[in-house]
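Here's the structure we're looking at; comments come further down.
One chain of protein is taken out of this complex; the other chains stay put.
Moving on, here comes subunit A:
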Amino acid sequence: MAQDEDDGRTGGDGVARRRPLSERHVDETVEVAVPARTAYNQWTQFKTFPRFSAVVRGVEQVRPTVTAWTIGYGPVRHRFAVEIVEQDPDAYLAWRGLEQHPTHEGEVEFRPTESGGTAVTVRMLLRPRGALKVLTRSSRVTALAARLVRAELLSFKDFIEGLGQEGGAWRGTIRNGRVQHDTPEPPRSRVAQWPVG
C-alpha cells in the first residue's frame, strides 16, 4: 500500500484538505487534452458515467453531496451510496462510501498541465468488511483494482476528448460533507418556502 509522506498536504489552491488520503490501494493518473475546468465539469456530471464506463450502470444524484451508484458486470448488479465530503471546483473532490464503516474512500485531483491539458488522478483506499478483508492484502487484487481504475480513466479521456466540451456543470463547493453557501443562491435552492403542515 502506498503512503503519503505529508498527511496534511494542501491542494494547488493552498486550501488544506480535511480528509487527505494518506493510504491508498489505487493511485492512477491520466492526462486528458482538455482544460481542468472542462475535465472537472464533465467528471462531476456523475449521471453520465455510464456513457463511458465499462462497469457503472447507473448513477442517481440524490443531492449535491449524495450519489447512489449501480455497478455491474454481466447480469450482476451492486448498488451503493456515496457521500462527497470535499469538493473544490476545477481542482479536487473526495468521497467515501455512505456506510457506517466506509468500505471505500477516494479522491480525484485535477491539475492543469503545461500543455494546457489536465492530469486527472484517482486515489482509492479499499476497506472491505469481514472475510473480504483478505482481498486487499493480496497484491494481485489491488493491482487488478488499479488496472480497472486506469481503464476507466482512459475511457473518460476518450470520452471528454471526443466530446471536446462538458455537457453540464455543478460549480458548488463542499466542505466536510456540507454544501457551502453560494452567493447568489443557487437556483436549486429556490423552492416553495411556506410552511408545510
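The rule is simple: contacts are C-beta pairs under 8 Å (C-beta built on N, C-alpha and C of every residue); 3 or more make two chains touch, one makes a residue touch a chain; residues count from 1.
One rule holds in what follows: contacts and distances are computed from a predicted model.
For the omitted chain of this complex, the UniProt record lists the protein as "Molybdopterin oxidoreductase domain-containing protein", which is one of "Molybdopterin oxidoreductase domain-containing protein", "ABC transporter", "Phosphocarrier protein HPr" or "CheY-like chemotaxis protein".
Take subunit A: the residues that touch the chain left off the picture are 58, 60, 62-66, 68, 70, 79, 81, 83, 98-101, 172, 175-182, 185-186, 188-197.
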